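Pasting a structure below so you can have a look.
Missing here: one protein chain of the complex. Every other protein chain is in place.
Labels run A and B following the written order; every chain starts at residue 1.
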Amino acid sequence: MSREDYEIVIGLEVHSELSTKTKIFCSCPTEFGGEPNTHCCPVCMAMPGTLPVLNEKVVEYAIKAGLATNCKIADISKNDRKNYFYPDLPKAYQISQYDMPLCEHGYIEIEVDGEKKKIGLTRIHIEEDAGKLNHDDYGRGSLVDLNRAGVPLIEIVSEPDLRSSEEVDLYLKKLKSILEYIEVSDCKMQEGSLRADVNVSVRKKGQKEFGIRTEMKNMNSFRSIVRAIDYEAERQIEVLENGGKIDQETLRWDDVSGKTFSMRDKEDAQDYRYFPDPDLVTIRISEEMKENIRKSLPEMPESRKKRYIEEFKLPEYDSNILISSKYFSDLFEGATKVCNNPKAVSNWIMTDITKELNEKELEPSDIPFTSEQLGNLVVLIDKGTISSSIAKKVLQEMFENPREPQKIIEEKGWVQISDEGAIKEVVLKVLEANPQSVADFKAGKDKAVGFLVGQAMKETRGKANPQMLNKMFLEELKK
Amino acid sequence: MVVSKEEILHIAKLADLNIKDDEIDEYAKNLQDILNFVDVLNSVDTQNIKESIGTVNNSNVFRKDEIKEFGDRDILLQNAPEQEDNMFKIPKVI
Partner (left out) sequence: MELYELTVHELLEKLDNNEICLEDITKSYVDRINDKEKDVQAFVSISDKEALEKVKTIKERKTKFAGIPIGIKDNMCIKGTKTTCSSKMLENFVAPYNATVIDKLDKENMIYLGKLNMDEFAMGASTEYSAFKKTKNPWNLNTVPGGSSGGSAAAVAASMVPWALGSDTGGSIRQPSSLCGVVGLKPTYGLVSRYGLVAFASSLDQIGPITKDVTDSAMLLNLIAGHDEKDSTSVDNQIKDYTKALKEDVKGLRIGVPKEYFGDGINEEVKTTVKEAIKKYEEMGAIIEECSLDIADESLAVYYIIACAEASSNLGRFDGIRYGYRTKNFTSLKDIYRNSRSEGFGAEVKRRIILGTYVLSSGYYDAYYKKALKVRTIIRQEFEKLFKKYDVLLTPTSPTVAYEIGSKSNNPLEMYLADLCTVTVNIAGLPGISIPCGVDKAGMPIGMQLIGKHFDEETILRAAFTYEQAIKFRENQKPEFKM
């Protein structure tokens, strides 16, 4: 038997922090960071006698997510307590949802090798996030910060429909973009606002029942997830091929060594003792409420893509990249409105902006300038006010200290020289200084013009209009 | 049905309580007594009966998503048995 005889089965539980202003059961801010224990109150610190009151936006956002992923929205839902002891869980129970989640039976469509595939969603439910454990300076103790305790989460549970790490990657990207589009989560991976528990099992092809699965919890990078799945599947196949058995257990993925490690001792089988939280009342969702939320859903990525191809005549490749992130897509549409040059805007986003983000390790949501400013940059190029090489420098400036591109080029004196007299002066100067090139041109080497233009650009520190230079050199040389 | 020692120890573990060896029998007996007593419920016919979580019939009690800062960290930390850098200190957790 070999690798090819096995099928990998993956199910995901994705936790996404909702972008509400306040926590799920108290009025503390959800803002990331902050001095330890400053976004806290007696409720989220679980002081004796305190009680939870559900944030209405959390319910609305979860329903939104459900509608955007083709879920059936419950008529009646409730909150349950999941009991376990851990220092980041101050009440010793997490308020979650057990048997009556807000959303069920949905799906997300991904495209695998040009073919559409539906990935089933078992459910979406609301719950509260836990706090954070930090380590003290001396490595002797841990320190509990409860700023994150009570930040609202939705947990999106997929069916075991995923068959490869590539599918998982596509699924996660799609899910992330949906959550961004409907503006219920900012999905900032490095802040932990999107995390996944990954369940992996393998089985022989054609086998009906699932293999025994292992789980890797709290992963917050797509790249690590892909690597971890590949490693874990390989490990499981090897164990089985050697006649071994897979233990159902929780594993820890170590990104540095690229391996998974066993995490919990198995005798500690969890029994969460779920039961309905008597401090909270039933959630009833009327048809009217569902309809209102449905109406408030924005245009989804697939529809935008179609529009980009038909309306803006963009290639499918461009369109796919643009819709991959709502921030890209919004940037594109806003800038295009200003400059009316979709292909140019698309090129800027796909090349220079993406490059800049990668270098700075930023996400599209971190782009500091507005879509209008990007549009104006393209206008300046199209009008010939600046060259595209200057425009690259302007863009960098816009990343460092975002302001109007017009203002940047004025401050820096980067306006393109398009005055004929001034250009001619430079051309004559360069010709005089480079007799060899002149001779080369006359000897039939057309390339010499390029060199001369380059020299002229150097002379003007990039500000001369290159088309005019080209034209004028040819005129002078042909005299 | 009889509550076993192992069961008492398992339950104590779930509840994060220590039960000393010489206490096990007493806890088991107490639990057994009460379980015997509550067995009276077995004779109640609850077919087609819904569960009552509470006695309040209202639903959809929500809060507006508006920030109210508590703003007094010191008073929230004042009862901490041990703290450092404004956080609750515990033995190292890996």
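Note that in this section a contact is a pair of C-beta atoms (placed from the backbone, for glycine too) under 8 Å apart; a residue touches a chain by one contact, two chains touch by 3 or more.
Small disclaimer: the values here were computed from a predicted structure and weren't measured.
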item: Hidden-chain contact residue, picked from the options A:Asp75, A:Asp271, A:Glu400 or A:Glu475; value: A:Asp271
item: From A:Gly11, A:Gly66 or A:Pro90, residue that would touch the chain that is not displayed; value: A:Pro90
item: Contacts of chain B with the absent chain, listed as residue ranges; value: 3, 7-8, 10-12, 14-19, 27, 30-31, 33-35, 37-42, 44, 46, 49-56, 58, 61, 63, 72, 75-76, 78-82, 88, 90-91, 93
item: Interface with the unshown chain - residue positions in chain A; value: 42, 45-54, 81, 83, 85, 87, 90-93, 142, 144, 271, 273, 275, 277-281
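By our rule, only the chains that are shown with their structure count from here on.
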item: Rounded Å distance, chain A centre to chain B centre (Cα mean); value: 39
item: Residues of chain A defined as touching chain B within the complex; value: 20-22, 27-29, 35-38, 40-42, 45, 47, 53-57, 59, 78, 85, 87, 133-136, 139-145, 271, 273, 276, 278, 280-284
item: Residues of chain B touching chain A in the complex; value: 14, 16, 51, 53-54, 56, 58-70, 73, 76-77, 84-93
